[in-house]
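This is the structure I want to talk about, given as structure tokens.
All protein chains but one are shown at their positions in the complex.
Let's turn to subunit A:
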Amino acid sequence: MSLATLAFPEPREGILRRVSDVLVRRARLLTLLLLVPPLLWIGLVYLGSLFVFLGQSIFSIDEFSGTIVREPTTATLLELFRPANFDIVLRTVGVAAAVTALCTLLAFPIAYYAARYAGPKVKAGFYLAVMMPLWSSYLVKVYGWKLLLAKEGAIGWFAGKLGLAGALETWLALPVVGGPSLSVSYTGMVLTFTYLWLPFMILPVQAALERVPPNLIEAAGDLGAHPGLVFRTVILPLAMPGVVAGAIFTFSLTLGDYIVPQIIGTSALVLGQAVYTLQGTAGNIPLAAAFSLVPILVMALFLTLARRTGAFDAL
């Protein structure tokens, strides 16, 4: 049988076929149809309600009746700068910065190894190992850390076995980072946060390092740069977008969390707890809204600074 005599069935003209024809010819219509539902969700339900809530920060609360006075005022926003409130902001940003720095330091070598040296099998194991902690309950992990950090806990016991009990004591005696035990100190809080958010730093840094072409590293060496210089002048700048992406996760997740500080750390409030108490028991929605603005502003500032220092030059 020759090709000419081969009979194909004619495709049937149906309504689906005609719809396809229209969509193929009008790519814009297709894009619109695909985007309208998610845009409605993000635009109205998500961003809309967020802005309605944040908008409350220009109102104030009547001290006596506890009712919201719906007249525009800057009083509520200025209240953020009262020492007690501003301390909450500083404390939270400090913890978030420490967590981000620690996550970066821990994540970089791991991500570097996975991106540049690990074979396919090791890499699969790497992904599993990084992701697995995310599969167990957040609360279980936090309470687990409370036990680890407690005065009679595993970390104290291990430090004792290694003869480091004195060092631990000295650390806990330090102002700010110290405390009666690790589980009620900022150190403990930062360690727990670092554990919780580490995967969110490793994965973007690893992805960024994986995109650094190996021949750029060879080219830098070829031009006379020793490995340390290659790292500083080529690898690090090219990995920066990944570090910033990871930092966005670790920073904002820490800024918004209100459960870890309740279980581990000092009795002083952080932003999340402040918002939680203000909108709940205190019923002070305007101030809660004002506090909620802080992480958004902090993140905006962070991204601006990152951009200024050229973190996105490699994008």
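Methods note: a residue touches a chain if its C-beta (ideal position, glycine included) is under 8 Å from a C-beta of that chain, and two chains touch if they have at least 3 such contacts; residues count from 1.
As a convention for this text, contacts and distances are computed from a predicted model.
> Pick from "NAD(P)/FAD-dependent oxidoreductase", "Blue-light-activated histidine kinase", "Cytochrome C oxidase" or "ABC transporter ATP-binding protein" the UniProt protein name of the chain that isn't shown here.
Per the UniProt record, that chain is "ABC transporter ATP-binding protein".
> Using the document's definition of touch, tell me which of A:225, A:253 or A:303 contacts the absent chain.
With A:225, A:253 or A:303 as choices, the missing chain is touched by A:225.
> Kindly note down the residues of subunit A that lie in touch with the hidden chain.
213, 215-216, 218-226, 229, 233-234, 237-238, 310, 313-314
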